[in-house]
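With one protein chain removed, the remaining protein chains of the complex are shown where they sit.
Up next is chain A:
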Amino acid sequence: MNYDMEDTQNSAPGSLPANQASKLAPRRAPDAQSTTKRLQTELMQLMNSPTPGISAFPSADGNILTWAATIEGPEETPYEGLTLKLSFAFPSNYPYAPPTVLFQTPIYHPNVDFSGRICLDILKDKWTAAYNIQTVLLSLQSLLGEPNNASPLNGEAAELWDKDMEEFKKKVTARHQDIDDE
């Protein structure tokens, strides 16, 4: 019965074939070692083939289950030229459950609320084990240029995005402030 949900999750493009996923299902039990290993592998990938505009690294305390990430605001969006910081908190059964991602930098965006919480389907019900940090960051980067105004967390932003882009840009600039973590 649990596999039904598995299947819907795996219907996302690029996910594992269903039979493989069902094989993985019994291993769902938290396995700290494999999570660490996976995150280390992801880190190596990120380091070996860096993607311009995004960057991520485990947090300074050396806990590999919490990461910090940076997204450069994509060009030709209101966020152009801004640097946005995020935090990732990985559950112990990652990648079978999505990480908790929050914007650390204050951001004015239809799908982000004022405490940095993000409304993005792949971070919730559409999550699959095939996603990784890099894809999440890329999705977030594209979300900046193409907000999902159908389900806004910030109604005013959604409205302004559609009606008054100038005002929206002003709000973005007003809300943004560079954080310097110490």
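The definition used in the following text is that contacts are C-beta pairs under 8 Å (C-beta built on N, C-alpha and C of every residue); 3 or more make two chains touch, one makes a residue touch a chain; residues count from 1.
Just so it is clear, contacts and distances are computed from a predicted model.
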{"item": "Complex member absent from the view - protein name from UniProt, among \"LALA0S13e00980g1_1\", \"U6 snRNA-associated Sm-like protein LSm6\", \"Rab family gtpase\" or \"Anaphase-promoting complex subunit 2\"", "value": "\"Anaphase-promoting complex subunit 2\""}
{"item": "Touch with the omitted chain, as defined above, among A:55, A:77, A:134 or A:148", "value": "A:55"}
{"item": "Contacts of chain A with the absent chain, listed as residue ranges", "value": "40-41, 43-44, 46-48, 50, 55-60, 62, 64, 67-70, 85, 180-182"}
